[in-house]
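What you see is the complex with one protein chain gone and the rest in place.
To keep things simple, chains are lettered A and B as they appear, and every chain counts its residues starting from 1.
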Amino acid sequence: MTLHKAEKVIIITEKMITKGVCAIIDEAGATGYTIVAAGGKGSRGIRSTSESASVIDDFANVKIEVIVNNKQMAEHIMNKVAEKYFQSYSGITYMEYVDILRPEKF
Amino acid sequence: MTLHKAEKVIIITEKMITKGVCAIIDEAGATGYTIVAAGGKGSRGIRSTSESASVIDDFANVKIEVIVNNKQMAEHIMNKVAEKYFQSYSGITYMEYVDILRPEKF
Partner (left out) sequence: MTLHKAEKVIIITEKMITKGVCAIIDEAGATGYTIVAAGGKGSRGIRSTSESASVIDDFANVKIEVIVNNKQMAEHIMNKVAEKYFQSYSGITYMEYVDILRPEKF
């Protein structure tokens, strides 16, 4: 099978807003997303280095990934999530370029 | 140390076929893989948006990553997994380009 270019949007943020982020993804027209439990330290974090080992057991964040084959949709999701949530909640969003099989699935 | 180009194959699919997917990866000659528990919603999913928050606690999927320094091997793994499993099981597979240290490890 041939590979096709697509965009992957990643959102790492607080678990409590997962539902709202997924609603933005659905409304944008993406066909699916993947959610992974995550811990870590962000640029707003106040955890000191000496505490960093504890974050492994503290999966209060989620990493949400969405693949779309439409760069405009990718940027729309990133902007919507950042505008709606990143004033009030910790989070980052970024995009990667990937090669997919079966573009009709996305 | 110098960086070297390599390919990363990602397979996101149902947890129950992990063993079979890993066997394909091993048979292809890859030296290792990483498995992460995942939830989410796929293009076959019937979950409604109103239920999407529940997926966080429902890690019935896995995200499997394999790095190889051989694009043909990467495409072989993607095609084999898609052919063998994606008629019967939910799943996606895609490829990314990465820069690695120590290419002899892959």
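Note that a residue touches a chain if its C-beta (ideal position, glycine included) is under 8 Å from a C-beta of that chain, and two chains touch if they have at least 3 such contacts.
Keep in mind that this is a model prediction, so the values were computed, not measured.
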Contact footprint on chain B, counting only the chain that is left out: 1, 3, 6, 8, 15, 18-19, 22-23, 26, 31-37, 62, 67, 96-102, 105-106
Missing-chain contacts mapped onto chain A: 10, 12, 36-43, 45, 49, 52-53, 55-56, 59, 61, 63, 75, 78-79, 82, 86, 92-96
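We take it that only the chains that are shown with their structure count from here on.
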Where chain A and chain B are represented by their mean Cα positions, the distance between them in whole Å: 17
